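Contents: one structure, followed by commentary.
All protein chains but one are shown in place.
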Amino acid sequence: MATEAAPRQPTPAPVVGALRTRATRFGELSRDVLRNPTTLVGLLLIVALISIAIFAPLLVEPNTPDPYQMPRDWGALNEPPGTPGHVLGTTPHGGDVLYGVIWGARTSLRLSLIVVSVTVVIGLIVGSLAGFLGGKIDEFLMRLVDVFLSIPELIFALAIAAVLGPSFANIVLALAAVFWVKYARIIRGQVITIKQNEYVDAARVIGDSRFRIFMKDVLPNSITPVVVQGTLDMGNVVLIGATLSFIGLAEAGLAEWGVLVSQGQAGISAGRWWASTFPGLMVFLWALAFNLVGDGFRDILDPKTESKR
Amino acid sequence: MTATIGSTGTADATLRGEIAISVRDLQKHFPIREGALQRVAGHVRAVDGVSFDIKRGATVGLVGESGCGKTTLGRCVSGLTDPTFGGVYFDLTEADHANLVALLAVPENDRTDDMKRELETLDKRHRIDKLGKKDWIRYRRNCQVVFQDAFASLNPRHLVREIVGRPLKVHKEASGEELTERVVELLERVGMGRQHLYRYPHQFSGGQRQRISIARALALDPELIVLDEPTSALDVSVQAQILNILHDLQSQLHLTYLFITHDLSVIRHMADEVVVMYLGKVAEVGSTDDIFDDSRHPYTHALHRASPDLEDDPDAEFVTLEGSVPDPARPPKGCRFHTRCPVATSVCGWEVDDVVRALEDAGGSHFGSLTDVTRHSDFSADLVLTDEKAAVALEEALRSDRVPAAARGAIVELSREGSRVRVSFQEVPEVELTERGPGHVAACVLDQSMRA
Partner (left out) sequence: MTTARAPQPGGRTDEAVAVASVVGLKIHFESKAGRVHAVDGVDLDIRDGETLGLVGETGCGKSVTARSFLRLIPMPPGIHAGGAVLFRPHQRCPDCSGIGCSVCDDTGRLPVPCPHCRGSGCSVCGDTGFETIDLSALPEQELRKIRGDRIAMIFQDPAKALNPAMTVRDQLAEAFYQHRTGEVLELAGLADSSNPLLRRHAGQRSRLIERALLSSPGLRSQRNQIETVVDSMVASALAETQIPNPVKVMERYPHELSGGMKQRVMIAQALACNPDLLIADEPTTALDVTVQAKIIELIKELQGRRKSAVLYISHDLSLVRRVCDRVAVMYAGRIVEVGRTEEIFASPLHPYTRGLLAAIPSRSQARGELVAIRGTVPELIDPPPSCRFVDRCSYAVAICRELDPILQAAESGHDVACFIHNPPAMAVELPTFTKRTS
């Protein structure tokens, strides 16, 4: 209680004061991240992978006209790593494995960002409506969610992609159709819990409108698990996306890790391990990194530990 | 700011009458849902016909045990829950109030069209769940709430400035620099200050958080503050700080309090008038002195005797109540307290269920062989047992001292026909609040002072 006896400080300008507190809060958060070694490893991996994706055009010459298509060197099929011009070797179709690894990162980033942001938005809307309004709307939306949840996600995505034909866009669509349900559920549960808090009643007593109460009191306090799930899904989406393209649902020649693994797998028994191994490793690292960070967030953002800080 | 609050409170008081809030026959029922289809299987009558007035500038204490409906009543008064029946009236002049009481005294079916029209006009202007938008906003500003759990009632992601300044922002009273100054002023009122503006609720102790809640409640210059157990989560030394602050604010700002608590010593210390509730009904209303020194309801008396006080004789035994609070979905008939009342008489509303419960608690095995119950009325039923022997045993048990003497006295018919036992009790109406002194009413068939 030293605070109450504290001498009067000179009046800080309101914005500065608020910023300072928020900055301290952010500082505390980042300190927690840095203190947890596994989260830190995950975070460094993510930074590395995303840098590869962003700087892909600088790392290797983009293919023309479509840089997401593998360049083909028909003169160099199944070259081992270390071949001049093909550091990580080539695929049975003459694709440069290094190009695939680097531009595959870009494909993966694109895929996961689109899918996660679209599904989070859909889930947020559906879950909020169901949780905040309740009653018949809740009943209807949640039965809809139940229907989606009762279909195994991989098979469902497979079915969609199979019906719509093999293309990257359809993989995005298939994954989005599968992933939003989870967010709707999480948000609904959160909203229902949070709206029973007394500070929501307190806001009603003040006379604030329902919409503003939702935006200021309910939603910000419901969002934490979505951040965690979203981080985990950045990894999961790429994992399932790679699976789908592995079984041939992406267009041929796409610079995508799953496609490369699929192309290289036939050669593994013949000792041509490189075409599958490098992209496979990338999928592994990508999924690992986001899972490490997601789990770290879960611990750090846990409101129980947060309030004690 | 001080000046404005003070003047609105007093100057208009003469004009607007003495009564700040009038609660009239308030009822709130919650449905009990059952089964997969969530069918409504019955209603819990959380608040079941409560009437009382709160005078301007006074503190009314609302006491009772958990489940008596005091919190629900508080939520109805603060407009967070709409009542099922009856209502909360505000801004009544003396004449309006008298008129309203007279109108509501007439049973609904006997009201003439004129009466109905008059009631409707009164409702539209004064009943808080029927107000027009403008009047509703006025009431919203006039009535604020301080909740029990100061941690749960402050948004953990908002800074103190946002929390305390929010009412001002919502009603577009201040913004920017002016808002900050107003917030500082409010914080100073509750013994905090500028240095607390930019902190989050979790950075404060329980007592400080409750101060922040009070500052927020004061922001709109309300007349009435509903205090829902404001100190039950606090330690005694901090509770003293908060109670002192509440007292000072009341005298400075001419506030009216509805103070909800289960703690009798706090009520005695804070309230001018006390409403004692039991199972959704008012047991007794009176001035604090009446309730503490001359209580006329056995339940009030039991509450006193069960609450330890530093001035009691430390070696005295607690006088305790038998049994537990009955199921509010099916409250006892007559007087709701009779099942636990130490001085219950035969006219307190005994019925079949009470006797069954009493026999079960006494360890009887009579009801293992019970096959069917036919109810003729609330007070009369046929109990069918498997065989004649069991029926004889039950009949004997009903006549024995395993059933409270008062309940036995209420039996008007007890007969047996084979394995069928018919038992009927004296039919009694629900007990009503009766006058015991000026402003002192109690709902008990007895009229004796309980402070012997």
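For clarity, chains are labelled A and B in written order, and residue numbers in each chain start from 1.
Keep in mind that, in the parts below, a residue touches a chain if its C-beta (ideal position, glycine included) is under 8 Å from a C-beta of that chain, and two chains touch if they have at least 3 such contacts.
Only a predicted model underlies this, so the values are computations on that prediction, with no experimental measurement involved.
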- Among B:239, B:256, B:295 or B:346, residue touching the chain not depicted: B:239
- Which one, B:107, B:176 or B:314, makes contact with the chain that was left out? B:314
- Candidate in contact with the missing chain, chosen from B:207, B:286, B:331 or B:404: B:207
- Item | Contact residue for the chain not shown (choose from B:306, B:329 or B:412) | B:306
- Against the chain that's been left off, what residues of subunit B make contact? List them. 65-66, 205-208, 235-241, 243-244, 247-248, 251, 262, 264-266, 268-270, 292, 302-303, 305-312, 314, 316-321, 324-325, 360-363
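Everything below uses one rule, namely that only the chains that are shown with their structure count from here on.
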- Provide the residue numbers of subunit A that touch subunit B in the complex, in ascending order. 1, 3-4, 6, 8-9, 11-12, 14, 17-18, 20-21, 25, 197-199, 201-208, 212, 216-217, 220-221, 303, 306-309
- Contacting residues of subunit B [partner subunit A, same complex]: 78-80, 137, 140-141, 143-145, 147-149, 152-159, 161, 166-167, 170-171, 176-177, 180, 191-200, 202, 205, 208, 213, 216, 220
